[in-house]
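First comes the structure, then the notes that go with it.
What you see is part of a larger complex, with each chain still in position.
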Amino acid sequence: NEVNRDQAAESTEDVFKSQILFKGSSTLAPVLSKISTEFIEEYETWDKVNKDFPNKSLDIFVSAGGSSAGVKSVIDGSSDFGMVSRSVSDEEKGKIEGYQEFKLGVDALTVSVNPKNQIYKLKKNLSTEEIQKIFSGEYKYWDQVETSLAHEEIVVVTRDLGGGAHGVFQKKVMGDAQVKADAIQAPSMGALVTKIIENKNAIGYASYGLVNQNGGKIIPLDVDGVAPTKENIISGDYKISRPLLVVKKGTLLPQEETFINELLSEEGMKTIERMGFVPAK
Amino acid sequence: MKRTNKHLGIKLWSILSGSILIFLVLYMNIYIFSKGKEGLSIDFLMDMPKGFPLGTDGGIFPAIIGSIYFTSIACFFAGMIAIATAIYLNFYCTNKRIYGGIHMVIQSTAGIPSIVLGLFGYTFLVVHLNFGISLLSGGMVLGIMIFPFIEVKVEKAFQEISKELIYASYALGISKAYTFFKIILPICFGEIISAIALAGGFAMGAVAPIIFTGGVLYAPEPKGIFSPAMALPYHLYILIGEGISIENAYKTAAVLLVLLLVLNSFSIFIGLFRKVE
Amino acid sequence: MDHIIETKDLSIYFDQKKILDKINIKIKENKITAIIGPSGCGKSTFIKSLNKMVHEEKNATIDGEILLHGKNINGMEKEIVREKIGMVFQNPMPFPLSIYDNMIYAPIYYGIKDKEKLGNIVKQKLIIAGLYDEVKNNMKMQATKLSGGQQQRLCIARALTVEPEILLLDEPCSALDVKNTANIEEMLKKLSHQYTIVIVTHNLAQAKRIAQYTAFILNGEIIEYDETKKLFENPQDERTKQYIEGIFG
Amino acid sequence: MHKKFEKIFSNSIKGITFFSVMILICIIIFLIKESVVIFDEISLLDFIFGDKWNPVRNPPNISIFPMILGTLYVSFVAMTIALPIGVGAAIFLTSVVNEKMRKMIKPSIDLLAGIPSVIYGLIGLLVLVKFFEIHFDFSSGESVLVGGILLAIMVLPYIISTCDESMIKIAKRYKMASDGLGISKWHMIRYLILPASKKSILAGIILALARAMGETMAVMMVIGNSPIFPKLLGKTQTIPALIALEMGGAQVDSLHYHALFAAGLVLMGILFVVNMLFYYIKKNIDY
């Protein structure tokens, strides 16, 4: 199998590799697919990108599956790039020969509630301890958080506890405290946001990008007095954030390099911003 | 002796169940179609996904094509191995142990979560056999997923043919193969097609197996079986999962249902030309 | 060697139940052998074992040997055995096809393609079975719609299309009237010059009329097997005597 | 000529069967291979019967008893709902509606089987979960019951389509014989068609159960995915949901990653045991 792969790699030297495959984080996947679609629409074939390239169709594919699946596919060589929406651990880096990473931007996790929940009017700000108490189940009812709120059970929504997004939240907010066992684990950011939209007692950490896309349907709260705004995220004042990365094994082929440059260009950054994330540059 | 009120229980039971069934079918379809009909247009069918983020605008043409490809490969692959296995078990296998063993394996793997099948496909087909993330890999994993469902139903269809009829053919010195094609297949044809259609629907709506093996967020129509492709359920999954556009998700679901309807009417159409026993 | 089939200690079980018990019989070539015995004694099971049809039953166990031309049929392919040993079942079972298609089913399999030839075979065999006149204008009718006796004759005609060496018939005249029965008996007598025929019948008169040899089975055992004349006129076993006198069975 | 054809046919049949069984065995081996690593860290018994799941903690808890119970409970609820409705609906299709109606209803049942599970999940979330939140005053409607109802709808087509085909065949074949005894349709259904369809009903149950126990996306969206012991009206998690939820985020070759496969293996083991049970039931029916 190894041999097979090597031969395949060798032959790509002479036979131009017109296909680039991205795999990984479902947070990043829509971004990458947007940029790549525009890139493909603009140029159609590789020779139009650069005269040195042959006249071959531009095939850039984006496939989701989760950040770790992205890392796995890079290790296995089944994709050219991995998309990761958390930091890559040293252990993972060790498995990727000639590891390279490109930071596209930052995503913040906002502690958000349903607009029917009066808390954002009464108490716009939550401290880290309060969030800990809410998520760990120490506060069971909303009136424990703020006495004038209704005596209704708090519905905690998280992402999967083993995943990247929760990892960030755990590290930055929860510390050693554990999220309560009967919290709802949403299978995706979309589901998490849907749950907050649909349940007036829900609270969860919605991606900054999705809060912007669902303007008004969910309300982000301040954390320790810092609002999740672009400036605060860039400056690092808003602490619950994670990097959006593209990772690669080995050196880039010229055509891959062209596309990565496209990603990191002003155009690319604009797209990232329009998707609701904070661009790296 | 008047017995009009006998079996009232079973009558009520069946009518109630029938009504529930019809209600469910209508409810699900009307729900999806009513949510999805707005803005459902030819353009939506024939266009590429567009908008910002991708999928909020434009259409789902490549996903339709991709789904057709995925489902066809899955049905072809699963149909072939499932029918062959059913033939073997029902007409050739004489050893009770082997028979039981194969059954156990088939029925136990039927419940393996499709995501695990997807990972298996990823390891075995994508990486090991070097098929890459492609229509072929995805289609085959879908095929493996629906294989038990087709096998069990086809085998049941075979079992229900009167033994004496089959023996009547064997007694003329006629081979099993010939008996199969001339007597058994014509009788079971409708049921085989309906088994494949049912399982095909399952495959057409499945996401988990293709996440790792063949589905991508965006791709033009596939060029061959070694290209990755879009698929309707995957597209849906992303639209919903990343909260991109619930409206377009319903529209996509409505299209998927229409596609299924076409698939099914095809099977009914074939069934019409065959007479069952 | 004047016998064509021989069984040695043939025993057959369904599940654990013994149905046939150490059957030893030599069936004479080009003769008609009748198998008689009360209902449920194992007659059908016995003849079904000769062309390996019992082997298809999943719950059957077969002990002992069956020799065809002195060769154990276990070593032969089923299709070969059945091509040589044709069979008509007790319950007529026409295929759900037209009458014509029922008749050409086997010939086509055995390689006859020519339409005219096929037509001739169909006609000839149907005439032998005495069905031709009744169906000649209805060849395209579903065979399952035929009357009981017509189905039985169709199945006989169908078995003849294979041109086997040996013909096993399980109560082939059970649904037939006098005339048709006579017709079939006539045919069997004629065929017996070239073919070996084994016929199960509960009609003792029929056995007397056509069979050179008769075997009497009771509870899965062969009680007596002899020339028909001897068996009927001078039975050696008390039970045979009682049976043919109608006392018993 | 036909001998050759028979040879080719039977050999290809055997070949393909061997091939397909090999694939399935490969899957099983794959599952085992990816699973066994964890048993260096934890014993099988602890893995199955322990009650804490938190694989990213240090030290990690990897026990899946709540998920096993969750899977069984949700499937059980689903089958209790789907089986009577499915068999009843099959009778309805065979006996109440006419041929024409049946031909119209049948494809729409297949349609029910083809609705993507994501859509089932979404409708479950927006309709069922909401319904329980509004009408029963649950703080959150995600529960075993909702998952069971949703799954019941999803497996209904499998039960119906396996049963009604056999029922129609039996009805056709024995109608004359039963009519000849002066017996009404409903008695025939109750005392002939139903008992004679036992095997088909069983086959339907096996398919439906496999589908129910393996279903991922839809269940995952409506049961809350909390790794706690299930209550009918409380949240829980099933094994497939667990795997799907965490697979994308579990670091390759971590204990977490392999524990997820081991959970899949356990699920298969459960299905194996259940099938064994059915096998013995079937044997008794066969007599």
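Labels A, B, C and D are assigned to the chains in the order they are written; within every chain, residues are numbered from 1.
Convention: a residue touches a chain if its C-beta (ideal position, glycine included) is under 8 Å from a C-beta of that chain, and two chains touch if they have at least 3 such contacts.
Keep in mind that what you see is a predicted model, and the values were worked out from it rather than measured.
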Across the whole complex, what number of copies goes with each label?
-> A x1, B x1, C x2, D x1
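The working rule: only the chains that are shown with their structure count from here on.
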In terms of CA centroids, furthest away from subunit D sits chain C
When B-D and C-D are ranked by contacting C-beta pairs, first place goes to B-D
Whole-Å gap between the CA centroids of subunit C and subunit D = 49
Counting in whole Å, what is the centre-to-centre distance of subunit A and subunit B, each centre being its mean C-alpha position?
-> 33
When the centre of a chain is set as the mean of its C-alpha atoms, what distance in Å lies between subunit A and subunit C?
-> 78
Scan subunit B for residues touching two or more other chains and write them down.
-> 174-175, 178, 240-241, 246, 277
For subunit C, residues contacting two or more additional chains = 79, 109
For each chain, which other chains does it touch, given as pairs?
-> A-B, A-D, B-C, B-D, C-D
In the complex formed with subunit D, which residues of subunit B make contact?
-> 3, 6-7, 10-11, 13-18, 20-22, 24-25, 28-29, 31-32, 80-82, 84-85, 87-89, 92, 100, 102-117, 119-120, 123-124, 144, 147-149, 152-153, 156-157, 159-160, 174-178, 180, 191, 194, 197-198, 200-202, 204-208, 232-233, 236-237, 240-241, 246, 249, 253, 256-257, 260-261, 263-265, 267-268, 276-277
Counting only contacts in the complex, subunit D reaches subunit B at residues 2-3, 5-6, 9-10, 12-14, 16-17, 19-21, 23-28, 30-31, 84-89, 91-93, 95-97, 103, 105-119, 122-123, 127, 153, 156-158, 160-162, 165-166, 169, 172, 184, 186-187, 189-190, 199-200, 203, 206-207, 209-211, 213-217, 239-240, 243-244, 247, 261, 264, 267-268, 271-272, 275-276, 279
The answer for subunit B against subunit A in the complex is residues 48-49, 52-55, 122, 126-128, 130, 132-133, 211-212, 215-220, 227-228, 238, 240-244, 246
